[in-house]
Each structure stands twice: as C-alpha cells, then as structure tokens.
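The structure under discussion is supplied below as structure tokens; questions concerning it will follow.
For this depiction, one protein chain was excluded, whereas all remaining protein chains were kept in their positions.
Letters A and B mark the chains in the order given here, with residues in each chain numbered from 1 onward.
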Amino acid sequence: MSRLKVTAALVAAIGTLAACSGGTTAGPEGKALSGQTVEVVGTWSGDEQQRFEQVLSAFKDKTGAEVRYTPAGDELPTVLQTRVQGGTPPSVALVAQPGLVDQLQQAGSLIPLSPDVEKLVGDHNAAVWKKLGTFGGKLYGVYFKAANKSTVWYSEKAFGQVGAEPPKTWEDFLAVGRAVVDTGQAAVSVGGADGWTLTDWFENVYLRTAGPDNYDKLAKHEIPWTDPSVRKALETLAELFGDPRLVEGGGAGALQTEFPKSVINVFGEPPKAAMVFEADFVASVISTNTKAKVGEDAKFFKFPSIGGSEDAVVAGGDVAVQLKDDAASTELMKFLASPEAGRVWARLGGFLSPNKDIPAADYPDDVTRELVQQLVDAGDNVRFDMSDLAPAAFGGTKGAGEWKALQDFLANPADVEATVQRLESEAAKAYQK
Amino acid sequence: MTVVEVSVTGAPRRGVLSRVVSRLGNGVVQVGLALVALFWLVPVFGLLIASLRDEASNTASGWWTIFTAPTSLTLSNYADLVGNSTVLRSFLNTVYIAVPSTVLVVVISALAAYGLAWIEFPGRLWLTTLVVGLLVMPIQVALIPVAKLFGSLGLFGTITGVVLFHVAFGLPFAIFLLRNFFAGIPRDLVEAARMDGAREWVIFRRVVLPIAKPAIASLTIFQFLWVWNDLLVALVFADQDSAPITVALRAQLRQFGTNIDLLSTGAFLSMIVPLAVFLAFQRYFVQGVLAGSTK
Partner (left out) sequence: MTVAAEKPPAGSRAGRGRSPNLAVDPTPGRSPRQAVPFLVPALVLLAALVIYPLVYSLVRSFFDRSGASFVGVGNYVNLFTDPRTLTAFKNNVIWVVVAPALVTGLGLVFAVLTERIRWATAFRLVLFMPMAISLFASGIIFRLVYEEDPNQGVVNAVVVGVHDLFSDPSPYPGAQPRDGAAFTAAEEGFTSSQTFTPGTAVTVPLVGFAPGQIPAGASSASLPPSDARELRGVVWLDVSVGGRSGALDRGERGVPGLAVEAVRDGRVVGRTTTGNDGRFTFPDLGAGDYALRLAASNFALPFRGLTWLGPSLITPVIISSWIWIMTGFAITFIAAGLAAIPRDALEAARVDGATEWQVFRRVTVPLLSPVLLVVFVTLVINVLKVFELVFVIAPGSVQEEANVLALQMWQVSFGTGGDQGAGSALAVVLFLLVAPAMLFNIRRFRREQS
C-alpha cells in the first residue's frame, strides 16, 4: 500500500458546525454560504497542510463558507471511525485508501455525490478515476490529488561517472546498475523497512510483466497469488533483489532502510547508491533532506519497460468523500472536483492532479509537468496502487500481509515459491472477510 | 502498617573501619549515580542537539559530530514554533485540559481511596479489585463507546469531554496508588481519631491526607504529565479550538522522514511545564519526611 495509506491523507470535511442554521440563502456578504462552516479532515500536515489550506481559502473566497481543516495524520482512520460512531462526522474527508472508503460506504456513512459533482468528475478526469471513486455502483469519491508511482530517481553524478543514460528497458536498467556497481556504489537503494515501497516495486513489475488485465484480476483476488504471472513478476524482481551488490546493503541492509533514508542514500553525502524507485514525492524528500537539486542533480525516468510492455503507470491518490448532507459540504465537493481547486495547489508545487483540465503552465517546473504528462500518456494503462485497493489486513498493515511477505522475499529473493504461498494464504484470509 | 521485626545477628560494628568503608562507599555511590544520570542524559542531550539543527543536518550525521566538526547550530526551529500562533494557543488549551484533569483525579481518587481503605462495607474487597482491574483497560478500547456517549451528550469537541475522559482513565491508577498508601497508615492513628469521635471526613482531611502528601504529590506529577502528553484522546475528542499542544505539534510534521528536528523542538518546549511541576511538587517529599519522623 502506498505511503498514502500509512500517512493516509484523508481530508474529511468537517461537519458544518453552523450548517444547520445557515441554509443556502445569501449571507450578509452576498455570498451563498456565508456564516456556514465546513469541517475537513485529512492526513496532510506541515507544508502539505498549508498548501491545502490555501485551496480551502479559495473556496471561502468563492462561497463565503468557513472551512476548518484538521490534520489527523496516521490516526485518521481512528479519528474518522470514532467520529462517525459518535454521530459527529466531519463534512468531508480526504482519504488515501480506497479500502477505508469502501468500509465507510458499506457502513452507510457516506453521502452519494450529487449529479453536479458527478458531471464534473466525468468531464475533467480520465474514466479510470471515476471508476475508482465508485463504490457499490454509486459515485462517492472525488480524486483530488494523484501520485505517480512509476518513477525511478537517479543521481546525475553517479550516472555521469559511468556515462550511463536513463534506461528504457529492464535489461538496460540492470546493465546500468551493474556499471554503477563497478564504481563502488550500489545500483539502487530500496526502502525495504517500509513495506509499501516493496508493494510498489512489485506492482510496477507486475503491471508490465502480466499486463493491466491480470493486474485488475489480481487486485480483486480473482486470480490467486500462486498464479504463474505472479511468479514471473517475482522472478523478474529477483534479478535485481537477488544480487546483493545491486541493492544497497544487500537484502538485510535494505530491510533496515526506511523510505526517506533510501532517498538520502542516493542524494545525500556520501552517496551509497545511484537510483531510488518510488513516487513523485521522492522530490520533496530530496529537497528537505539533502542538498541535491531536483531537476539538476536529481532526475527521474519512467519505470523501465519489461519485455516490450507499453507505457503504464501505477498511481495513488487522495479521494475526497462527503459525510454530511448539507449544502456547504456539497458545494465543497463540487469545488474539489473542479479544475479551479486543483489549480490553486498546482501553482504551489508538490501536487499532481488527476484533473486533466489543469493547464500544464500551472505546474511550477518541468519535473512536475513531466510527471503529470506521464500520467496522461499512460491513458488506460493507469492502474491504482493494488495494495491500496486490497483489504488493509493484506495491503496496508505494518509487519503483516503483503508487506511482510515481500519483505521476506527481499531477505531471500530465491524463494519465489514460499513467497507466493505466503501471499496467497494471507490474501485468502484477508479477502474472505 | 505491618510490624517489622528487625533481628540482627552479631555484635554492633561501628568502629573506625566501618566509618571509612561507609565514606568510601558513599564516594562509590556518588560516582555510580553520576554515571547513571549521564547514561540517562545522553539521549536527551542528543535530542537537544537535534532540536538545534535542521532536518538535512540531522539526517546527514549524528549529533555527536558537533564536537568534532562544529556545524552551525540554530535556534530557528524554536523560533518557528514559538512564532506560530496556533502552537501558542494550543499551549494554553493544554493548561486548560491538564489542570482540571489533574485536580479532579487527585480529589476524587483520594476520596475513593479513603473509602476503600478505611471504611468497611460489604463487597469492599471486590470493589477494590474491580477498580484496580480497570487499570488494564486500554484507552483505544473506549474510544468508540465513549464517542457514542459523548455524541449523544453533546460533549464532542469540548474541553469538558476531553477532561472527563482523562479523569475517568486516570482514576484506576490513582485510586490503586492512594488506597495502598492509605492502607499503610498505622491503624492506631485512625482508630484513635474514631475513638475521639471524629467523623470520617475529618479523619480523611486531618489524619490521612497529611501523611499521604508525598504520594499525592507524585500522583499529581504523573497525572499532569500523562494528560499533558496525550495526543490520542485530544485528537479524537477535541476540536480545532480546544486542541492541545500535542495536536498542534502533530500538524507541523512533514509527511516523510524522522521529523526529529520538529519533534525534538516540540519535546523541549512542552517539557518545560512538566519539569516545573515536578520541581514544585518534589519539595512535598521532604515535608513527608518531617511528618513521618515526628510521629
């Protein structure tokens, strides 16, 4: 599961405190929702929170409604479940795990989106996003922020030392890696202490070796994890993980490396590896934790094609859901579905929108534009992070399920058989519930 | 209090030699304790240095490298937090939550502990056991049921709700502690007061409470501390306006990384008040000694 599940970005819209009294009549300032308050809950904190709050203040300027944002961090599922149970849900929540949305929907805690919102979602997004926001046949979620999880970030200096070019295919990728190894660095640093980086590795390889159709089936557990396609993907991955010189610290070292550390291993001083695979948010870790400049010292290439596979992107995202049925909340959902909201954050940086009607010029730099473009180019080959779609017991629990199985695989990449057996037995348990 | 028999075999040995040994022993004790204190301080010191460096420096090298290659230490982490109005407001909220929670726990538990220790009634033993058993109740288990309760009472998002929650969950430990402490008070003292016709309330206030001062002081310190450092209860039951400092600090964290620069700065800022409380109440230990020795 994505980091998103962990840090879960759930913006729950917080209940409109004054909502009941307000109605939609024009307030004193002449704006429709003056005097009303919308409460939003999410996981974003720090810079992300500040940027999102600018989006919310644009909403306030437009409608007059007060918006309060509560960052719940990792405790978002707790906060949300507790408040729903206590009968005081927030108005809107931003969630990174479709699994949690599914659960809330089944518990009857979500409000189906109004036809207005549905139209906006259909107009401005690729079909895949609408499908992802649909639960039980109805649209409940608006994808507001996307993550491109098919990027490999590399150190320009390390590549320069061996004269390497960004590889296009898996074979080139391994070859570049071996060339880098000759210079005493590892090819890649893998943040194996965080299980979600490993699921992202697997998903990217699987999407390329097994194709999007199998990907969908495996995500729904319609084919078992003992399927030959899974073995094939793991064997491919073992070509990398199985060579301790390619992976910084070998398997055991990688298992002690958390995601931010894996980025620092490549772009910090002294560098220990040349490449790190993860999503677009690697860029923010580079700028906070190292002196490297994104776009100059640190660049990225698309996850390499395997066996001639087409462009494909594994994506993640934060989906907005509505928990209170009042005018202000509905209005906020409409706003979040419109390009207007996304443009505010796009200009501030650190943001990719699934909304295709945000002008490229709004994104602050070439790196971001390229990341978005890649998402658009992949078209129908965009797939949502599989572990985020899976039940959390399988795809989203530290030290359990898929995370742990792939960590064991990283420790011992030769044992594909044990890995698929474990994956299947964990999946069987989690999906039956 | 239980009667203690002291049986000592052998002749008294308090000669010159033993005094020398005891001097030496004292020196060893001093040095040993100093080492222990140092051991405890090392992580705190590391935390202090981390709060004076930015995230990139903290992830690049360990804190001890400042001794060999002094890097630029900065107070900017502190400046950022102190200059943040949300953090300052949350500081006050924390006081509003922690003070009533502490006072209520101490008062209510002292009453209950007296009732359980010195008033006989049927089922007292079982009631005591039940209360102590509640100690094990993890806070998380209560979140959803209490949320339902608060939802129907309209206590969601209020400081009152947060305080009530803290008081209820502070009681089992407080009662357990004070009951055991009260039970250790010599029976003669209480019985003598009763023979004199003192009412229970008077015995409680004039006999039991003064003796238990050290215990009450330490209970106060810890109850205050636990509430002061709580994140979970506040995150769930407080709203934006009543959010304490832990919640406000939480909102500063970046999505990735250890955030050690922010965490350490926050830790030092929020440590000041509990340490002050500790020092303030520490002196009651001394009073306790005097009270005990004049008996």
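Convention: a contact is a pair of C-beta atoms (placed from the backbone, for glycine too) under 8 Å apart; a residue touches a chain by one contact, two chains touch by 3 or more.
Model, not experiment: these values are computed from the prediction.
Interface note: of A:Q36, A:Q185 or A:N214, the residue touching the hidden chain in the full complex is A:Q185. Among A:A126, A:L348 or A:A393, the one in contact with the hidden chain is A:A393. Looking at B:L164, B:A238 or B:A251, the residue that reaches the missing chain in the full complex is B:L164. Listed for chain A, the residues touching the missing chain in the whole complex are 5, 8, 75, 77-78, 81, 97, 99-100, 103, 106-107, 160-163, 181-185, 192-195, 245, 252-253, 255-256, 258, 261, 391-393, 396-400, 403-404, 407, 410-411, 433.
In this text, only the chains that are shown with their structure count from here on.
Remark: chain A and chain B have CA centroids separated by 40 Å (rounded to whole angstrom).
Looking at the complex, you find that chain A touches chain B at residues 3, 7, 44-49, 68, 70-73, 75, 78-79, 81-83, 85-88, 259-261, 264, 268-269, 281, 284-285, 288-291. Partner chain A is touched in their complex by these residues of chain B: 55-56, 59-60, 140, 143-144, 147-148, 150-152, 156-157, 231-232, 235-236, 239-240, 250-258.
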